[in-house]
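Only a single protein chain was left out; the remaining protein chains are all shown in position.
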Amino acid sequence: MKNNGGMSIIVKRITRITVSLIFLFGVYIMLHGHLSPGGGFAGGVIIALSFIHLVLAFGKDFAFRYFNKTLAFFLEGLGGILFLVISLLGIFIGGIFFLNFLPKGSPFNLFSSGIILASNFAIFLKVGAGLFSIFIALSLYRLSEKE
Amino acid sequence: MGIYFLCLVLFSLGVWCLFVKKNLIKKIIGLAITEYAINLFFILLGYKIGADAPILEKNNLSIVSVDPLPQALILTSIVIGLGIIAFSVSLVMRLYEKYKTFDINKINNLKG
Amino acid sequence: MIYIFSVLPLISAFLIFIFGRIKENISWIIATLCSFILLIFSFLTIFSNKVLVYTVGGWKIPFGICLVVDKFSSLFLIVINLITFLSLIYSFSYMKKYDRLYFYYILFCLLLAGLNGVVITGDLFNFFVFLEIASISSYALVAYKGGKEELEASFKYLILGSIGSSFILFGIAFIYGRLSTLNMADISNSLEFNYNKSSIIFALSLFIAGLSIKTALVPFHAWLADAHPAAPSPISSMLSGVVIKVLGVYGLSRLIFNIFGFNYNLSLILIFLGTLSMVVGVLLAIGQWDFKRLLAYHSISQIGYVVLGLGIGTPMGIVGGLFHLFNHSIFKSLLFLNAGAIEYNIKTKNLKEMGDLSKVMPITSNSSLIASLSIAGIPPFCGFWSKLFIILAAFMANLKLAGFLCILVSLITLASFLKVQKYAFLDKTNKNFQDIKEVPFSMVFSMSFLAILCILVGLFFPLVKDYIIEPASNVLINGKDYFKVILN
Partner (left out) sequence: MIELYIILILMIIAAMASIYIEDLLSSVIALGAVGFGITLAFLFLKAPDLAITQLVVEILSLIILIKATIKSNRDINKEKNYISYIFLASFFIIAFLYFGYKAISELPKFGFPITKVSSFYIREGLNKTKAVNLVSSIILDFRAYDTLGEAIVLFTSVVGVLSVLRRNNEK
């Protein structure tokens, strides 16, 4: 396989496996934010790192075919608006700004703590997409530096 | 009590690097060191000897736990530190593109 | 309902982030609409006669975050939203020559969200978080033009600003270590008995150091002289009109008067810092030929007036300080807008190259004449009354030296602004600026609005004093029991 950008073949072979594992680990950390350590922030940064891992291993042009700038911007905007909507829904339902309006369930199962899971997901989207768009901007900037 | 003092020493190392070093990247490093020192100092304030992490287990729901509030605050402060470092690195890269050097003295006399 | 002040700009920032790329001036419309709504809300907060307390998430005071809007923060809300609204209108045509304007308007809305968040919060750590939002968006806005000087000025501003914020966070850490609570009302209560502990005094000195870096008081004023001229004009009018006031003076006075309680050596510190920055600011400003850099140095000296007024501590002094803060935000942002108008037409900031502009740009020259007279403190205009109060307060508190320095500094300010008028507008010698025409309507509108405001505040100053300034200074004067109202 012609080595077009990115690192050697061995690294590419390994990254095919590890990228999905890291992605899965990030989603796990986010989903179990209220049960085990971690949460929206840690999960989001792990997701961003998995994409950066992909870009570093396979080179910019290959990685940007799947996850380019517009998708990153859209996801970040979506995450931000979702978090604002969650906070504002507290007003419409319970009349108080950041009210925990969703049913709270019983302590140790997954859907247990109302808006904590939902806002974990919103922060996860925002942090992940935001940090990845920082990395895109940095790498695109360096790219044009060479021309 | 001595461990707080080590934290202060780390913080003053960061401030020393910010004042004395002229290289832009060294200034960012000094900034990162001050952020680290403050985060560590906050968590040291909240530590309780013999207590364990603020995560409840299935069997006993009431545990002797460390102070969870500084941990929540420091989670915010870590991500603020990341935001500042990311922004200052992008500034430094643009400055490097314009002035071709990381040294503030050269930048000042190039600026004229 | 108070959360609207910080949530509405966030919503508009996100909307601009999504829709800004589609059409060119959608982002301007969203931003101006949001700041206009907030301006109306900020005027409404004057008429509510009780302190508005809102607990976020429904938790009781010491456990959740509470938002507090009293008369003192409603004064700042008015200042922030008024200057933001006018700068946004001004930047409609000023920013035409830059592309991808949605970045500019997003950062502007985030700066507005940060400033409003700082003013309405009643929690110490939340104060730090929103202070960070306002600082980072102002670093980004200073570096917006992307030129050599702008990037270097923004980097210097970032380094000094981050040192200031780390001092503030260190102060919060010490206070949390000793009192283990973060709510301002709770802190001020539990400070009743263990006040003179060395950790509290150390935390207070860290706060004063951090916040005086943010207000560019003299020992730390290096960044201001570079940052303000480098920013685009609507931003530098926001920076020196609003940001250094809200982040610095609001934080200082809220901490010193309402949380720690005002005492003798605190007033000494404030008076010393005030007079020092007043005198040094004006001395630095005399030899300047770059119009914006001259204005930046004058901001340092005018902030020195405000800090001196607050430092005196007598009711007259506090009223004078806050009134001067209100006036200074009006005429200083007007002056920066004038500098921007000149730069828009003649592309130069150097006073020597400017010529006989009064015939060619009538509105700009008249409004800058009004602003220069009111900054120097000439009777009919607004600057005179506030400086009068400060000088009277200084003499009544028999601070003879401070009083004389006040008068001397306002004379030097008058001299340097006459120089500005002479070289920029009335200098008949070089004639090469006959062909240019007046600046577009949006810039003219905000400049004339501010000029009229300057005159109105000057003429109807008892009205302004009784409704806006007096209640705000009462909050500071009766200091600590401000929080008793919140807790019960």
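Structure notes:
To keep things simple, chains are lettered A, B and C as they appear, and every chain counts its residues starting from 1.
The rule is short, and it goes like this: a contact is a pair of C-beta atoms (placed from the backbone, for glycine too) under 8 Å apart; a residue touches a chain by one contact, two chains touch by 3 or more.
Since the model is a prediction, treat every value here as computed from it, not as a measurement.
Across the entire complex, contacts from the unshown chain go to A, B, C. Across A:M7, A:L78 or A:I116, the single residue that touches the chain missing here is A:I116. Taking the complete complex into account, residues 1-10, 12-17, 19-23, 25-26, 28-30, 32-33, 36, 39-40, 43-49, 51-56, 61-62, 65-69, 71-76, 78-87, 89-94, 96, 101-103, 105 of chain B touch the chain not shown. In the full complex, chain C makes contact with the omitted chain through residues 3, 10, 13, 17, 56-57, 59, 62-65, 97-100, 103-104, 106-107, 110, 113-114, 117, 125-126, 129-130, 132-133, 136-137, 139-140, 143-146, 151, 174, 177-182, 186, 197-199, 201-203, 205.
Residues touching the missing chain, restricted to chain A, are 29, 33-42, 45-46, 48-49, 52, 76, 79-80, 83-84, 87, 97-98, 100, 104-108, 112-116, 119-120, 122-123, 126-127, 130-131, 133-135, 137-142, 144-145 (touch as defined at the top).
Throughout what follows, only the chains that are shown with their structure count from here on.
Because contacts link each chain to all the remaining chains, their graph is best described as complete. Contact tally for B-C versus A-B: the pair with more C-beta pairs in contact is B-C. We define each chain's centre as the mean of its Cα atoms; on that basis chain B and chain C are separated by 28 Å. For the pair chain A and chain B, the distance between mean C-alpha positions equals 23 Å.
Residue positions of chain B with contacts to 2 or more other chains are absent. Listed for chain C are no residues, as none touches two or more other chains. In the complex of the two chains, the chain A residues touching chain C come out as 73-74, 76-77, 80-81, 84, 87-88, 90, 94, 96-100.
Note for the complex: chain C touches chain B at residues 125, 129, 132, 136, 139-140, 143, 146, 148-149, 151-152, 154-155, 158-159, 162-163, 166, 169-170, 173, 176-177, 180, 182.
Looking at the complex, you find that chain B touches chain A at residues 53, 55-56, 58, 61, 75, 79, 82, 86, 89-90, 93, 97.
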